[in-house]
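Working notes, structure below.
For this view, one protein chain was removed and the others were kept in their places.
Coming up: chain A.
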Amino acid sequence: MIKFEQVSKTYPGGQRALSKVDFHIEKGEMAFLTGHSGAGKSTLLKLISIMERPTVGRVLINGHDLNTIRRRDIAFIRRDIGMIFQSHQLLMDKSVFDNVALPLIIEGYTRKETTKRVEAALEMVGLSDKSRSLPITLSGGEQQRVGIARAVVNKPPLLLADEPTGNLDPKLSMEIVRLFEDFNQAGVSVFIATHDLGLIARMRYRTLTLKQGKMITDGLTDSDLEAD
């Protein structure tokens, strides 16, 4: 599903964010990406969503080389990737319903279909009763769930999450991760970047660890990760 081939990224100014990263996440797999701040997690996710382009190497999604994607096609690529952000990225002056409906309106769904899908997505994240509220009136955990509902509302085959549990307490974090597990069970590939090692330790999922731009471990969680 996601394949990195000898990917390096150097930002203008010489800052080396990733060097020769190689990995492959299979279709329907759920994996975590971890590492300290500045290890290159965000850069790696940005290469998948084409917010940045690799300096060297290839990033492939479902066998398609992202280097060959033209600028004007990027929008269509992003419709296939559900993205979840630490900062939620919600429209604060629009209702929860309108926020979740945004990807569907962009894709030109009918009003009826939009309503149906948005309600289903809000149901999944347990916010059915908040659809008319403004995001500003919701708690951090609820806002994050609105972001998740928006990411899954058009049923993308791939979910990317950047620090989705960043500001949440362990209990809420666990609820969010359970949500991702549900989507994963429905066949969606899920890739989560987090520095919340405690969260990862409680589960047994494949974990990729970055350190100073290099991939240092790739495999199941083990105890030495927590020591790192």
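Rule of thumb we're sticking to: a contact is a pair of C-beta atoms (placed from the backbone, for glycine too) under 8 Å apart; a residue touches a chain by one contact, two chains touch by 3 or more; residues count from 1.
As a convention for this text, contacts and distances are computed from a predicted model.
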item: Omitted chain (choose from "Cell division protein FtsX", "Multiple sugar transport system permease protein", "Assimilatory nitrite reductase (NAD(P)H) large subunit" or "Energy-coupling factor transporter transmembrane protein EcfT") - UniProt protein name; value: "Cell division protein FtsX"
item: Which of A:I61, A:V96, A:V146 or A:M215 contacts the chain that the document leaves out; value: A:I61
item: Options A:N154, A:N167, A:N184 or A:T217, residue touching the unrepresented chain; value: A:N154
item: Residue ranges of chain A at the interface with the undisplayed chain; value: 49, 51, 61-62, 64, 69, 72-73, 75-80, 83, 85, 89-91, 102-111, 113, 150, 154, 157
